[in-house]
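Each remark here refers to the structure printed beneath this line.
Every protein chain except one is present and positioned as in the full complex.
Entry: chain A
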């Protein structure tokens, strides 16, 4: 694929240390710090010889894919978006079609039955889906950026062969980190794992688990040695139907209502040794790494949502609604608001795509991902709120989608790291850079 990194010549990072002391070069000097904010660059690459292109430039394949996903979302998902929101459930045929289109295995290599595309393609797909329905988008996002990536990165060959073909074609994945006692303080999790004769036993409970109704595959974080504190956290794979595994309650939510969010209980859930993901006591590192990447996905969900809300309202203001003898989109008061909103959406998208490209190039993207997610969720909240106002009564009723975008936007500031956590991450990087 067009993963930038592949086209680049690998190079010792000698050049990085030279010259230009005046500009703080975040990507090079950004420190590796603890706690939900550090991940090692994947590989050392030098992109200094690559002619820069606009951030929004897509490869031919990415552009073709964006068009195809957009069409699929418009034709297949849009007619069901309102209905699924009202029913607070995901239509199983939508899930099926996501698999058929290859949208659930974007980065899974072709030999495992996936689409074999790059990270940015996944981001584009998430954005295109969110433009039409943020609930469908988050399902694909969690599945692709968290679950698939976890197996791709740390799964043994056996796990990959067993699970990747399923994850690409028919099995929804879910990522179980949060608990009643651990949200932003993710490493305070209390679910315990103990070693048994031929595997592990998990006890505890998880909360706010996205995709849990649809999923058959769960990545579960549990502490294998509480005396080590967070360094005891280990990642496991649990299948739905394992004795002791149960879904306790499905939450009723403000937004993204078609996406399932449940409480899950683990009561002496026994799993075989092979279901250990990666190594023991490495789980906390995996969680940090995955969430750092994952939040670029959430940022893309938010820019997609903002685009969808804007387009919905702009179509109304510039074609349908007339007051005082003219289209409401002709009034300067409206036009200036819309121009401002569009500018903010594009600014957020620039952050999102830049973070995605930096990740692909193997650069440190942690602060970029945090800024992208923070700002994209703010813009999504603001624009979708304004869009309701622009449409007046028609924006307020549950007939159209304006109010749904508005409700759906709120989650952006909450999951995969709240806005305050993003700000903390950004501030830590800054402080490290500017401390003399």
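Criterion: a contact is a pair of C-beta atoms (placed from the backbone, for glycine too) under 8 Å apart; a residue touches a chain by one contact, two chains touch by 3 or more; residues count from 1.
To be clear about the criterion, contacts and distances are computed from a predicted model.
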| item | value |
| --- | --- |
| Name of the absent chain as recorded in UniProt (options "Cilia- and flagella-associated protein 36", "Nucleolar protein 6", "Ribosomal RNA-processing protein 7 homolog A-like" or "Probable electron transfer flavoprotein subunit beta") | "Probable electron transfer flavoprotein subunit beta" |
| From A:115, A:234 or A:422, residue that would touch the chain that is not displayed | A:115 |
| Absent-chain contact - pick from A:64, A:87 or A:397 | A:64 |
| Footprint left on chain A by the chain that the document does not show | 1, 60-61, 63-65, 67-68, 71-72, 75, 100-103, 105-106, 110, 113-117, 121, 125 |
